[in-house]
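Here the complex is missing a single protein chain, while all its other protein chains stay put.
Our next item is chain A:
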Amino acid sequence: MSANLLRRAALIAWTALVFAFIFAPIVSTVVFSFNADRFPSLPWAGFSLRWYEAIFADASIQRGLTNSLIVAGATSVLATFLGFAAAYVDYRYRFVGKIAYTALVALPPTVPVVILGVAMLTFEGRVGLSGTLTGVTVGHVVLAAPFAMALVRMRLADLDPDIEGASANLGATPWRTMTGVVIPFCLPAILASLFLTAAVSFDEFMIAWFVSGVNETLPVRVLAMLQGQVSPRINAIGAIVFIVSMTLVVLAQILIGRLLGRRSKEA
């Protein structure tokens, strides 16, 4: 019994240690973002909001944040729309080459982002999109749409194949069936996908670095700043980015958790 307890305590301690190791850098970033001293060293020089004041006074950072928010917003809507459409095609139709189709849709996240970034730059340079926020958004949609598809697909797997027929049988046109049955059913997955794809875009650095040109997104701006000097302002930006991304991911996780919870209850 006590050996059992000991083993249990050791396991908990080990798990805590792993988490500490993973989160220490993030925690230190947040902690030192409030440090009055400009060097991230102990002892702490006292609480201060000066680095936050500094970044909110910096026009280039504000531009970067605005750009990131615009790109993340546009990406989440477009990627979710495309992901939903791709998942619906997979759910609804049977056709030759379907496996190739789903593999192709799921492919982009498996391509190294450096390659994706270079490819995007080359291609968008030719069609006149490089250096624009539209260009960054296009790149992010390519990267994020597969996540949207995966989420919606998971939800559609639970949709009774007779439901659409039942809807048509009761007098609903295909459009009414889509808006009144399929989309409401997929809504939790669609919302989760909006949050998750926004987070993917908000954090993404490599494609944005290649494509954005003068319209830097926040991660690109951060790297540019790091190359000039190591400033505690980075910690403040890091803390903000962390909060935004975590909020989006946690919201997505809650929705996904609900989807899975419902599924296991029904099974």
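To be clear about the criterion, a residue touches a chain if its C-beta (ideal position, glycine included) is under 8 Å from a C-beta of that chain, and two chains touch if they have at least 3 such contacts; residues count from 1.
Just so it is clear, contacts and distances are computed from a predicted model.
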Per UniProt record, name of the chain withheld from view ["Type-4 uracil-DNA glycosylase", "Acetyltransferase (GNAT) domain-containing protein", "Zn-dependent protease with chaperone function" or "ABC transporter ATP-binding protein"]: "ABC transporter ATP-binding protein"
Hidden-chain contact residue, picked from the options A:Val30, A:Ile70 or A:Ala168: A:Ala168
Interface residues of chain A (partner: the chain not displayed): 160, 162-163, 165-173, 176, 181, 184-185, 187, 266
